[in-house]
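To start, I am sharing the structure in question, which I have written as structure tokens.
Missing here: one protein chain of the complex. Every other protein chain is in place.
This part shows chain A:
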Amino acid sequence: MRINSKQILSKGAQALTLALMLGVANNAVAGLNIFACEPEYAALAKELAPDAKIYSATTAMQDPHQVQARPSLIAKMRQADLAICAGADLEVGWLPMLQMKSANAKVRSTDQGLFFAADQIETLDQLASVDRSMGDVHAQGNPHLHFDPTRLQDVATSLTAKLIQLDLAAKADYEAALASFTQRWQAAIPQWQAKAAPLQGSKVIAYHSSFKYLFNWLGLEQVADLEPKPGIPPSSSHLASLLSRTKQGDILAIITASYQSERGANWLAERSDLPVLVLPMSVGGNEQSVDLFSLYDSAIDLLLSAKQ
């Protein structure tokens, strides 16, 4: 017994030393400094790294493809331990410039503190060859993947591995956060699917391929795009052709994202008597969307509102 208690003591001492060391390491890091390119990844980081200092470079009211490499973003990236971005070229116009100007070695490579969500999953609409006459399309596929709950779960799992790689001392915390998120997320998915069941097979006209993953998941079909080509704003001749398409009478609604102009959609809506739904592109895209869960709720509720 004495031997055992000694062993316990020494083990206890070891554990204490380890805990102290971890504590020190933890304090030194004091939570990672995370730069998220889009608000959905700021929200995901908040779920998975609650202690981190998180900054979102863009809001749901901004087109993430059209962001400028502005001074405030350089200053934030300069201080980041980890940059989380959608990838698949969504940020190609500004992320490389931010990396260059911020001179922060930590976030320059995916081996270290750079994380692309699109690298973790299979994107939709990948193209074997890209020609600009097709519009502003990217070979790596559609980057707006955060509206697919299964893909987002995979991203969450990979992101947790990245967090642990960068901040090994807080491994247990990250694992616990992932477990909590996974449990709530997996519980929510069947509820969303049940709620959205009436939407199955509905046809919509939408702006860009912003909600491709949402439609793919819930079984909606985007039969036409307000943009004549990706990245080209709606033209009057194109809208006129969409108007004749609506005459078939099978369209549920016209859908735009929170950062997109409603002008083209409204023009078409007035003439076709279809509702315009402005779906939140991300967290913060409308009042209801305060985190990833309420973002999904809000998007599904809005779609269902057109069904009634």
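By our rule, contacts are C-beta pairs under 8 Å (C-beta built on N, C-alpha and C of every residue); 3 or more make two chains touch, one makes a residue touch a chain; residues count from 1.
Just so it is clear, contacts and distances are computed from a predicted model.
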Choices "MBOAT family protein", "TonB-dependent receptor", "NADH-quinone oxidoreductase subunit E" or "Acetyl-CoA C-acetyltransferase" - which one is the UniProt name of the chain not shown:
"TonB-dependent receptor"
Contacting the left-out chain: of A:161, A:197 or A:232, that is A:232
From the listed residues A:101, A:171, A:203 or A:245, report the one that touches the chain absent from this view.
A:101
Residue list for chain A contacting the dropped chain reads 58-59, 61-63, 65-72, 74-76, 78-79, 89, 92-97, 99-105, 108-109, 129-130, 132, 135-136, 138-140, 231-233, 259-261
